[in-house]
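Pasting a structure below so you can have a look.
Now for chain A:
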Amino acid sequence: MSFTVERGDALMLTGANGSGKTTLLRCLATALKPDHGRATWEGVDLWTDRAACRPKLSLYSHASALWEDLSGPENLRIWAQLGGYAPNIEARLDEVGLELRHEPVRTYSAGMRRRLALARSLLKEPELLLLDEPFAALDPDGRALVVDIANKRRASGTTLIIATHLPDEAAAVCDKRIHLEAGRAVAVP
Partner candidate 1 sequence: MIIFATQGVIQGGWEYVWTAYITTWVVLAGYGVSLWWRARKEAR
Partner candidate 2 sequence: MIARIIKQTFQVAYKDLLIEWRSPQRVSGLFFFALVLVILVAFTADASPGVLKKTAGGALWLGLLLASARSLDLSYAIETDNDALSGMVRWPVHPAAMFYGKALANTAVLTLVGMALTPMVVVMYNAPVQGSWLQLAAVLVLGGAALAAPGTFYALLTTRARASSVLLPLLLFPLVVPALVAASRATALLMDGDAMGEAGSWLSLLLAFDLLHWSLDGLFFGLIVEER
């Protein structure tokens, strides 16, 4: 398969479990070396020049990359420091609808973790935001929040690629859609 996204586009990837959505996103996020073929971002190869691409990309997936023994604000602060980003923690938490809590992440509910993980992936202010099942484990409020955040980012020029089982929710953000079947792009059923 081969596809191109323009800057500021929002693309939806759909398909059954095991159709290759997550693998594709991980390749785009430089988490996985493509066995075959290649992907570029503004002409720069995503894998061979991954050092240059990584500051511009952000992947939000089921792996939250949070440290369980630290509190939510601490997690965000450390990630911001590691990347050298402005640690505007309270605004970030507010954006994803979390309060400033000092309990360790271990005590958080599944939905709260998802929101915190989303806040973490937004710390970078990425040019390309990859969302893997962003609506999973979230209540209707949470889903609306994700749609809202995604639309805001898109308006400010961020490119979005969303892999999801819920095309109806994602349709509120995306205007393009690719349907995958066994690793190949097929017509939307």
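Basically, a residue touches a chain if its C-beta (ideal position, glycine included) is under 8 Å from a C-beta of that chain, and two chains touch if they have at least 3 such contacts; residues count from 1.
Quick note on selection: all candidates are chains of the complex that A comes from, given by their letters.
Values in this document were obtained by computation on a predicted structure and should not be read as measured data.
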Numbered candidate touching chain A, per complex, among 1 or 2
2
Please name which positions on chain A make contact with candidate 2 in the complex.
29-33, 50-51, 54-55, 57, 59, 63-70, 74, 78-79, 81-84, 104, 124
